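Supplied in structure tokens, the structure appears directly below.
With one protein chain withheld, the remaining protein chains of the complex are depicted in position.
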Amino acid sequence: MAMSFKGYALIGLTGAIGLAASASVPTYAQEKGAIKIGLMLPYKGVYAVPAESIDRGFQIALEEFGNKSNGRPIEIIRADDELTPSVGVQRFNKFVQSDKVALVAGVVGSNVGIALSELADKNKMPMVFVNAFADEITGKFCSPYIARTSFSANGFEYASGKYWASKGVKTAVTMGPDYSAGRAFIGGFKRGFEDNGGKVIEEIWTPFQKTKDYSAALTQAANSGAQIIYAFYAGAEAIQVVKQHADFGLRTKIPFIGDHWVYDEALWPALGDLALNAQHVATHYPSIETEVNQKFVKAYNAKYKQDPDVSAALGYDNGKAIMLTLEKLGGEMPQDRAKFISTMRDLTFDSPRGKIKFNAQNSALLEKVYVVEIVKGPDGKMQRKPLDQFPGAGDLPGCTKSF
Amino acid sequence: MSADVMLTSERRAGAMKPLPLPASRRAYAALLVTIGFGLCALPSFVSGYVMTLAVEVMIAGIFASGINLLTGYTGLVSLGQAMFLGFGGYGIAIGTALLGWPLWISAPVTLVVVAAIAAPIGAICTRTRGVEFLLITLAFSQMFYGAAIKLRWTNGSDGMTGIPRPDLSLLGMSADNPTVFYYYVLVVAVLSLLMLWRIVTSPFGSVLVGIRENERRMMSMGYAVANYKVGSFALAAVICAVAGILQSQYTYFVNPDAMSWQMSGEGVLMVIIGGANVILGPFVGAAVFVVVKQALSMITEEYNLFFGIFFMLVVAFFRGGVLGSISALIGKRQ
Amino acid sequence: MQPFLIQLLNGVQLSMLVFLLAVGLTLIFGLMNILNLAHGAFFTMGAYFGLVVANNTGSFWLALLVGPLLPFAAGFILQFFVLQPLAQRGRSTHLDLALLTFGLLFATAGAVEYIFGSAFHSIVTPDVLMGRVALLGIEYPIYRLFIIAIGIAIAVGLILVIDRTLVGATLRAGVDNREMVTALGINITFLFALVFGFGSALAGFAGVVSAPVMSIYSSMGIGIVVTTFVVVVVGGLGNLKGSFYASLIVGMTDTFAQAYLPEAELFAIYILLIAVMIFRPQGLFGAVGRVA
Partner (left out) sequence: MSALEIRNLRKAFGGLQVISDLDLKVPSGQRHAVIGPNGAGKTTLFNIITGWQPPTSGEILIQGVPAKQGRPDLVTRGGLSRSFQKNMLLESVTVLENLRVACQAFDASRRSIFQSCRSFTDVVRKARLAAEQMHLDTVLHRKVNELSYGQKRQLEVAIALCAEPKILLMDEPAAGTSPDERTSLIKLINGLSPELTILLVEHDMDVVFAICDIITVLSYGRVLATGTRDQIQSNPQVIQAYLGQRHA
């Protein structure tokens, strides 16, 4: 009788194991041509506006180096992670396997960042985050192949908590999207605020990317008895929550305090005068007098006919750090890819926001945090006026690996 | 000639063409083995990207096979199978990352837990039929999706990362190497296919087919139909959970999006594309689905648009699915 | 007391929005027992078409009236030229048609993204609906009161039409016994297509109304369609009054969960749906699922 199906299948299996043993580790082709950089940003979804600005800032940085690294042209391959971890993973695999990029840059959402951190480590693919502020990115999920050119949530928001406590605010209720970056930012604020005498009465969390109508959450916050609402929201979520806060007439009862994401310059057209005389912490504003910043602002204005916003500055830092590292490595991707990240770690360079240094976990530190107020400029356009300045706080511990 | 229910695949009443029995069962087995050898040799002559695509196709194929057992063979169309894909992923994540058990303990425990959860849910859902069954399975998966987003223990909407791939150091290989992982998934896929084939050709399987054909008659024959439906629901859940485990190992990561109802819809689509109640149908459907989706996302930003249209055309005019139509062609030629 | 009262109003406002969406689906679902996932697509179409009208004419009221016309046409065409022939040819079972509408839902999200991009839009509310009004010791946005008023008006209007008019009677007869009505010489297929279009127009109308509160974005239809099914099933298939009460229950459950029990926020309404489907399959308010 013909061998039963099972017999044939067993042969197939043994054949499979045999072939597997002979498979060798795939090597990355070292062709001499262009250096391919995979730029992954959430062009779709609630963070689409900041993503656009980051892309622009990134291009300005590359143009400063003539889009070349000692002779070899730089080729940017873009991918949209749609602020969804599973899509980000798929695009990352395409970068590594199909486009064979030298390194991956970008990634705004910490949710995508966390998902990619393991993949980058396992594929030994250098990953240079532009945002992904959650503390765990360079804490629990730190890796020799991962660097972040922006700052950690604690480094930035701690100063915000300290500022508002120093302004005599005693009680606050916090609001934020329920995902890693949201919790990290609000956590940073709470530490800064409570270390300096403030008290966070209540924390209100709204499902990330799922909440459109904030009336229920805002009503709870308004009636928590706190003096201020401190919130972190960005992109479309920020527009929605600030507008609804005004709709419910809460501007007089309990002010809505945010950071440079809630009152991002890119959102000013949508917010209109709701953003006027809002005081908040920021890591960058166009009128910083340093020479590096004025050069960046002039180049940005020339190409995009408007002042750069915070995200554009972060995109620029991301691009500049990559280009400087490539320059130090003579335009050559090292065989051991971790060397690219370790070279970047030793970099210190002047950025529009100030001096950038990296800590031992490849996370860029904030030299200083500005406190600004949005005022009407002489030409009637809104602009940020500096009020105060704080040193950036350090990163939270959490990385158990050493590299 | 012995009665042969095995590899002749039955069709849903009227709606689809019967797959005629190829010349002899040996020819069919030979066809399967050549595909098997082809898949084994794949990594040595194809680029890394195609290999990862093949991994994604196989994982999607296992997920679709689980759905096929419930939808194709038992005739119960569910929009909630992604719930078990998520349970598989979360089970392995909790087992390995949180509780620190080795994989060979967490995986079986996950499958047992999934079966234990699926049985009562199945008992509730299979009391309804048709559109109500579609809705109640959708409701259950949305319920667990919402719970997963809010559960702090598993990092809420960010999900869990750091899920280890199997430790193959005994065989002197590391599963982090894409080729080795490809073979690992291939072996699991073949075993799942064998298990499903065994179930479908067993007496239990023949009862499921009977339930799809005419549930009232099966009741009159003396079968406690409800128990078989719950059994089919639980077995389908376990197979979907296997796909969930592989998916979370492939990406080292799992999050609530694995349980979204769009994922269940895509699973049912794969079954329909490949041809329901045919053993290989879901894998063919998964291959067509993954390739079309990847190709579309390369060509245009708006792959959702073309993907939706593709979905509608398949459902409206392509009833038999790929294998159904091939058999129709063979049917006409014979 | 104030916060509870505000949350109550928030709950009613959400209920009315969900009702506007669900009532269209109840009619369609009651008539043809097709799981019509495309309803979310018509919600999106109405919102975006309203946006186009509002941007060009600058009038919110015109957007409110003209916006639903596109979903009406789309709904009529879908039923008359696609779903009906496919159902009659007998090759496609109810489940295939449900999956067909699943495809349409995603195709619409993609098409809208293709034309309008993935930014978030909103429709400017007219001055008369801007600002807040003080009542019972609290301040509440006028626009949200407007939504509550519109919801109740539509509910009353529809119940009158269904109960009191000839069209309503034909409709109810069509639901009970389609063959009988066809035998009476009434072109029920055309009437059903009309009702399908009308139900879709209601969904589009809900899209325009919700724009200032929920903003317009490409995947707006995908999330809300599941909530709509919860309302339709809890209310009882094809049961107008039932879907009104059910939308109140679902709206309140969702809002109060968000306010007082955030952990249960995302799955409270599904527990409700499962309980209803097990213990009262014909819905909380339905006789055996017939219109009104």
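In order of appearance the chains are A, B and C, and numbering begins at 1 in each one.
Everything below uses one rule, namely that contacts are C-beta pairs under 8 Å (C-beta built on N, C-alpha and C of every residue); 3 or more make two chains touch, one makes a residue touch a chain.
Just so it is clear, the model here is predicted, and its values are computed rather than measured.
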Next item on the list: Tell me the shown chains the invisible chain touches, ordered by label.
Entry: B
Check: For the full complex, which residue in B:Leu99, B:Met221 or B:Leu313 touches the chain that was left out?
Finding: B:Met221
Check: Considering the whole complex, which of B:Thr128, B:Ser174 or B:Ser206 touches the chain not shown?
Finding: B:Ser206
Item checked: Contact set of chain B toward the excluded chain (per top definition) -> 1-6, 8, 10-14, 18, 198-199, 201-207, 209-210, 213-214, 216-225, 235
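Here is the rule we use: only the chains that are shown with their structure count from here on.
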Next item on the list: Please identify which chain has its centre, taken as the mean of its CA atoms, farthest from the centre of chain C.
Entry: A
Next item on the list: Report, in whole Å, the distance between the mean C-alpha point of chain A and the mean C-alpha point of chain C.
Entry: 38
Checklist line | Gap in Å, rounded to a whole number, between the CA centres of chain C and chain B | finding: 33
Check: Which chain A residues sit where two or more other chains touch them?
Finding: 43-44, 207, 210
Next item on the list: Indicate the residues of chain B shared as contacts by at least two other chains.
Entry: 149-150, 301
Item checked: Touch list for chain B against partner chain A, complex -> 24-26, 29-30, 32-33, 36-37, 39-41, 43-44, 47-49, 51-52, 56, 149-150, 155-159, 161-163, 171-173, 176-180, 183, 186-187, 190, 194, 197, 251-253, 255, 257-258, 301
Next item on the list: Would you tell me which residues of chain A are touching chain B in their complex?
Entry: 2-3, 5-6, 8-9, 11-13, 15-17, 19-23, 25-26, 43-44, 80, 84-86, 89-90, 93-94, 96-98, 110-111, 114-115, 117-119, 122, 141, 178-180, 207-208, 210
Check: Quick one: in the complex, what on chain C touches chain B?
Finding: 33-35, 82, 86, 90-96, 98-100, 102-111, 113-114, 222, 226, 229-230, 233, 262-267, 270-271, 273-274, 277-278, 281
